[in-house]
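A single protein chain has been removed from this complex, and every other one stays in its place.
On to chain A.
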Amino acid sequence: MLAKGLAIGLGAIGPGIGVGLIGAKAMEAIGRNPEAASKVLVPMLIASAFAEAIAIYALVIAFSIK
């Protein structure tokens, strides 16, 4: 159980920071140029999905630990 918790807990740190940075930069971009909000949204979602995928790897590992 501890291994499972550690796997997902430690694995979620990096992606968490990554998603946070992506969100922050996107907000900054929208703040600078509010008309570009629709253009920023899709690349932001894609980038955050890439960051999220790393947490998902950790999650798969956490599930596969018996």
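To be clear about the criterion, contacts are C-beta pairs under 8 Å (C-beta built on N, C-alpha and C of every residue); 3 or more make two chains touch, one makes a residue touch a chain; residues count from 1.
Here is the rule we use: contacts and distances are computed from a predicted model.
The chain absent from the displayed complex carries the UniProt protein name "ATP synthase subunit a", chosen from "NADP-reducing hydrogenase subunit HndB", "ABC transporter ATP-binding protein", "Na+/H+ antiporter subunit G" or "ATP synthase subunit a". Of A:Ile13, A:Met27 or A:Val60, it is A:Val60 that touches the chain left out of the display.
For chain A, the residues touching the absent chain in the complete assembly are 45-46, 49-50, 52-53, 56-57, 59-60, 63-64.
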